[in-house]
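With one protein chain withheld, the remaining protein chains of the complex are depicted in position.
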Amino acid sequence: MIGESMYQELILEHYKHPQGRGLRDPYDAEVHHVNPTCGDEITLRVKLGDAGKIEDVSYDGQGCSISQAAASVLHELTTGSTVEETLSVVDEFTRLMQGRGKVEADEDVLGDAVAFAGVAKFPARVKCALLSWMAYKDAVVRSAAR
Amino acid sequence: MIGESMYQELILEHYKHPQGRGLRDPYDAEVHHVNPTCGDEITLRVKLGDAGKIEDVSYDGQGCSISQAAASVLHELTTGSTVEETLSVVDEFTRLMQGRGKVEADEDVLGDAVAFAGVAKFPARVKCALLSWMAYKDAVVRSAAR
Amino acid sequence: MTSTSLDVERIRKDFPVLSRELPGGRPLVYLDSGNSSQKPTAVVETVREHLAMHYSNVGRAMHALGAESTEAYESARDKVAEFIGAPSRDEVIFTKNASEALNLVAYSFGNPGNTDPRFTLGPGDEVVISEMEHHSNIVPWQFLVQRTGATLKWFGVTDDGRLDIADISGLITERTKIVSIAHQSNVLGTINPVADVLRRAREVGALVMLDASQSVPHHAVDMAALGADFVAFTGHKMVGPSGIGVLWGRAELLDAMPPFMGGGEMIEAVWMDHSTYAPVPHKFEAGTPPIVEAIGLGAAVDYLTGVGMEAIEAHERGLTAYALDALREVPTLRLIGPDSLDQRGATLSFTLDGIHPHDVGQLLDDEFGIAVRVGHHCARPLHLRFGIPATTRASFYLYNTTDEIDALVRGLHHVQKVFA
Partner (left out) sequence: MTSTSLDVERIRKDFPVLSRELPGGRPLVYLDSGNSSQKPTAVVETVREHLAMHYSNVGRAMHALGAESTEAYESARDKVAEFIGAPSRDEVIFTKNASEALNLVAYSFGNPGNTDPRFTLGPGDEVVISEMEHHSNIVPWQFLVQRTGATLKWFGVTDDGRLDIADISGLITERTKIVSIAHQSNVLGTINPVADVLRRAREVGALVMLDASQSVPHHAVDMAALGADFVAFTGHKMVGPSGIGVLWGRAELLDAMPPFMGGGEMIEAVWMDHSTYAPVPHKFEAGTPPIVEAIGLGAAVDYLTGVGMEAIEAHERGLTAYALDALREVPTLRLIGPDSLDQRGATLSFTLDGIHPHDVGQLLDDEFGIAVRVGHHCARPLHLRFGIPATTRASFYLYNTTDEIDALVRGLHHVQKVFA
């Protein structure tokens, strides 16, 4: 077992016990994203609250443990934060994932999401990890546009 | 200086003192061949005699020493022999040239033309050596067809 | 144990990476040769030695190094020609990979400058492929029909992973200009019934291309006996270097085809407004070719010939029999492809209930150093056909052992435990 194993306990935990899974009403925007190369899918809803806060992120989907766990972590990190805060987390997560294993993760910003650092070395898996996060960014833009 | 130098004395001799050079009348067929990759050119005439003998091979051309010496050697080897004999020399010469330096030359058949053995290792020069010989083959076919 | 005349322990010593330790002290269990094979020292050293001590451009250079490189490069062509039983060495064209070889042939059709009726293509004409093709034998033909207005048709695949030739006469018709199918599937392992396809194609005057990327590395394949018109394969899957592939074609067809790429080496003479082209094979080798890579491929076929293609085939057959048995014992494992040894190679793709192949592959690697391939293996339509997004694939080669298959089975049990 190597130090940087992709399957951190935390990822498996989120996979087996996903947080906030299921599609909930009401919502401001719903998006459906697919990764055509591996068939991973996610449907994701965003509900904005007061003072630029994210009131709820609800989702449903299918795919590998990385894609599913990433959605669960996303739910935890975004719900209750301001839109602005969450978008900077998304940016940091994207930077980490696209860094090909050479980027140092900022734990303060990423929290639990640092568990995905090992994924960055596998380009084919990066898309799995990013699927829900890209869907979230998309949904936020759409809900803000309403 | 390496053993298999391309510039055998004999080749330089033929280049500096070409045998039978110049176009002569009468003739049965005349051909003009060009090597477009290096610009070598030859005009060659064949006169058939009695009993299937080659009475004269006359030629004019321009190009590198290999192409010019090959024409001179060709003149020597063909004039006075039967068409059949000369064609088997052409075949053996072609085999040697296309053998990429791995074919053993048959000295009995080739005579002076074995001096060209070193050329076979340089694909770009093989065409120089073969130019007049291919022209000769072509001319013989044409004169026989008349 | 497999019964074979191949000494696998001795062979493993020829492949330095096989004794490597992966980070974290894992041994390497390489079961991904269908994706790309490992390289024996003989190939690595040939590449090194040529690059370091004999390198120069080929063909055009007229000096000692030029002669050495040209001689080595053209000898590699001889070796490959002999290895595949090509009627003529000039029918062996070096490309950068199998994909280029397939694209080269696809681009030969429907070129407005070429009037040879075998290579004209337009509305009403048809191209036939199959549902089990690698993307490299699908997309070039999609491009072709998009450019020309011709129609693309395809063989289906049966539930047990065979080419469905039930309606071969309805599929291959007088309108068919070319049929291009895999000789052996890179997912199913299926070896396709080339003779049946050829027979029908000949009836209607269609050309036949085989994507032999998965067969030439594993079986003695003879061009003359095979009887196809074009065959593509790739060096990196047959213990050769990356960056080198092969197109074999019948000389009279290659002669009739327009050139594909233009540039140095493929010309006879160039004027500003037109050019004439070199004879094959050079007509299709524009620019400086993958010189050292071709030479490395020559060393690879020498190596394979030294071991013996029959011995390799027998060894892989033994491994496949062993693996088919062993995998049957893994709960919920579903094999995608033939479950008998009949007309199949050493490639086994499967699913495990409720566990995504990405997770299977990554855990096998993470925990045991077992390298398998997961995903759609560049054959997405085949996976759609079976209603699954992805499979896990183990593929064997001359250096694999039954111990490694045991390790795979143990690994799969572990994966099932982790995700239980």
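Note that the chains are named A, B and C in the order they appear, and that numbering of residues resets to 1 at the start of each chain.
Just so we're on the same page, contacts are C-beta pairs under 8 Å (C-beta built on N, C-alpha and C of every residue); 3 or more make two chains touch, one makes a residue touch a chain.
Computed from a predicted model, the values in this text were never measured in an experiment.
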{"item": "Chain A, residues in touch with the chain not shown (by the definition above)", "value": "36-37, 100-101, 121-125"}
{"item": "Residues of chain B (touch criterion as defined above) contacting the omitted chain", "value": "1-3, 5-7, 12, 36-40, 63-66, 122, 124-125, 128"}
{"item": "Touch residues of chain C, complete complex, unshown partner", "value": "16-17, 20, 22-23, 26, 28, 30, 32, 35-36, 38-39, 41, 43-44, 47-48, 51-57, 60-66, 96-100, 102-103, 106, 111-113, 131, 134-136, 138-140, 142-143, 146-147, 152, 154, 234, 236, 241-245, 259, 261-267, 269-275, 286-293, 358, 361-362, 364-365, 369-375, 377-378, 380-381, 384"}
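Everything below uses one rule, namely that only the chains that are shown with their structure count from here on.
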{"item": "Chain centre separation in whole Å, for chain C relative to chain B (CA means)", "value": "45"}
{"item": "Centre distance in Å when chain A and chain C are each reduced to the mean of their C-alpha atoms", "value": "38"}
